[in-house]
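So that we are looking at the same thing, I have put the structure below in structure tokens.
Only one protein chain is missing; all other protein chains are in place.
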Amino acid sequence: MLFLYIIVPLLLAGLLPLLGKLSKRLLPDLLASAAMLFLLVLTVIGARPLISGGGVIQQATWFQAPLNIRLLLDGFSLLMLFTIALVSFVVCVYSIGYMEHYGAKANYYALLLVMIAGMNGLVLSGDLFTIYVFLEMAAVASYALVAFGRGPDELEAAFKYLMLSAVASAFVLLSIAVLFAVTGGVGFGAVAQGLKTLNVRTLVGICSALFLAGFGLKAALVPFHSWLPDAHPSAPAPISAMLSGVLIKVSGVYAMTRVFLGVFGLTPALTTVLTVLGVVSIFVGALAAIGQNDIKRMLAYSSISQIGYVVLGIGIGTPLGILGGLFHLFNHALFKSLLFLNAGAVEQSTGTRSLDKMGGLAKVMPVTAVTSVVGSLSIAGVPPLNGFWSKLLIIIALVQAKMLTLAVLAVLGSVITLWYYLVLQHQAFFGKLNEAWKSVREAPFWMSAATVVLALLCVAVGLAFPFVVGTWLQPAADALGQGVNVALNFIGF
Amino acid sequence: MSNLWVLNLGFAVLLVGVGLYCLLTMRNTVKLLIGIEVIAKGVTLALVAGGAARGNLMVAQSLAITVIVVDVAVIATALALVININRHTKSLDVRKLTRLKG
Partner (left out) sequence: MHLFLLIGLVAFSAVAILCRELLKSAISLAVASIFLALLLFEMGAVYAGVFELSVVAGLITVLFITAIALTRGDGDVAEGRAQRWVFPLFFLALAVVDVLVMRRLLGRIPAIQGSESGGFSQVLWNQRTFDLVGQVGVISAGVLAVLALFRREGGHGKGEGHE
């Protein structure tokens, strides 16, 4: 059953270019959204019961015939699957309205579906090398999606993104090659077992550094972040939402966490490195965001800052820290997608991304304005919205772990976040309505529907946070809390 | 056996280093892609050498072939980007790519 997560988007992606010849818009719109809705429902009612007793390995089948593919599902992968399905469903619905003027919708959806299939595959794989393959699959699709508009900005951003991404893959792959040579395998279990029996501290150090650089580049952690503020704003808005909301988390944070916590085991040195990188990212991202005039660039810098919180939380390594980090990861997927989609709605209506030129848009675009306020307050951590709870958990975990300086810095970062989001809201939606935008209309139905769903989710997750934490996040944190043991249990992998 | 692996790994790292040097200093977009290719060669060498050292040659070959296939897809996409960029700027010079501030 888990194989459906990979094969459904992939098959549909193969069919869409052909179906696009029959119907340019209707069929691609309908099928892509339907496929994502199917995966979302499947996650909630099909996949969640599977992990009631911890992680499982499922053999993939093709029309009842067993294949030699074993998929690994535990709480952490399930959380990622859920996040991917949720955000991509909303993004597909939004694209119905937004992608009209780009043309080539079938091709667009096909690329989007390949990217989703790549991320799903990455999350379900129990093998370092397979992670690399699916990482590349999602990455190649995302290069094309960033460049989809084919304007000079898009192409330039995509090229730079491709270059840095290729370096990241090279680091990851070199590290995998060394581990393969030393332990004789590439499965999580084999590598974890091999490293446990052999005493190769130097090599593990080198490999950790390589993985950190590689996945850090993918996650846009601070010394490796320079591609993100170009790539994410240049893409079409739904793709920005997808990249910032999910891709950097899956191919960066998920992969990094899996390797460090699940295969190498978290060491004090790694904790220090991760927490410091996290805090540096929070500040560099937040401070750079303040000065931005381009609304999507501001959001992109804010992504760097928020990823900092996620890595900070996971880096602490205590159960509460991991829980907070994962919760923030999930929340960030919701509100950052929401904000990017709103930025896209504003851009489509007014034709500009410059905050200076906006102003008073709340009068003409009430839905966008309200959802945007919800998103901004959530990301800034205003109670009782979802962002507040996850930041609170991270800060409590920092205090418990006796990292008081970091805790204070995290609070400070949150204050800066609140500040620049208030500035953003003020400049874009409130104040005096710019004369030029008198005739601007609210975004089309499907776009508004998508943002409303995300805004409602932000509020709902905030209000019902014990429920969400209990059903989706605790299993994920538990799975990570077991550390290397999970991988060791999957020796036969 | 192990020493031969170290020798191979050393050369693989050398190749990756040369490729990275190219990415850092060169200004021609096609040249940058050649740099990526050089890095890929280093990685392929490291993978197969690792397999040879451990008697895992068959797995190593499967991995190497996958790397090569992935590489083709990446290079094809990158060249498509370069050709598209070339239509706009009429140049292959990355210094002309300065619209975005990074």
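Order of writing sets the chain letters: A and B. Residues in each chain are counted from 1.
Here is the rule we go by: a residue touches a chain if its C-beta (ideal position, glycine included) is under 8 Å from a C-beta of that chain, and two chains touch if they have at least 3 such contacts.
Please read these numbers as outputs of a predicted model, since none were measured by experiment.
J.: Looking at the whole complex, which of A:V8, A:I51, A:A85 or A:V114 touches the chain that is not displayed?
T.: Looking across A:V8, A:I51, A:A85 or A:V114, the contact with the absent chain belongs to A:V114.
J.: For the chain left out of this view, which of A:L27, A:V123 or A:V140 touches it?
T.: Of all options in A:L27, A:V123 or A:V140, contact with the hidden chain holds for A:V140.
J.: Tell me which stretches of subunit A touch the chain missing from the display.
T.: 6-7, 10, 13-14, 17, 67-70, 101-104, 107-108, 110-111, 114-115, 117-118, 121, 125, 127, 129-130, 133-134, 136-137, 140-141, 143-145, 147-154, 181-184, 194, 198-200, 202-203, 234, 236, 294, 352-354
J.: Please identify, in ascending order, the residues of subunit B that touch the omitted chain?
T.: 1-11, 13-15, 17-19, 21-22, 25-28, 30-31, 33-35, 37-38, 40-41, 44-45, 48-49, 51-52, 54-66, 68-77, 79-84, 86, 90-93, 99-100
Here is the rule we use: only the chains that are shown with their structure count from here on.
J.: As a quick test, compute the distance in whole Å between the mean CA positions of subunit A and subunit B.
T.: 26
J.: Per the contact definition, I'd like the list of subunit B residues that touch subunit A in the complex.
T.: Interface residues on the subunit B side: 5, 9, 12-13, 16, 19-20, 23, 29, 32, 36, 39-40, 42-43, 46-47, 49-51, 53-54, 56, 59-60, 63, 66-67, 70, 73-74, 77-78, 81-82, 84-85, 88-89, 97, 99-102.
J.: Per the contact definition, I'd like the list of subunit A residues that touch subunit B in the complex.
T.: Spelled out, the residues of subunit A in touch with subunit B are 129, 133, 136, 140, 143-144, 147, 150, 152-153, 155-160, 162-163, 166-167, 170, 173-174, 176-178, 180-182, 184-186, 226, 229-230, 234.
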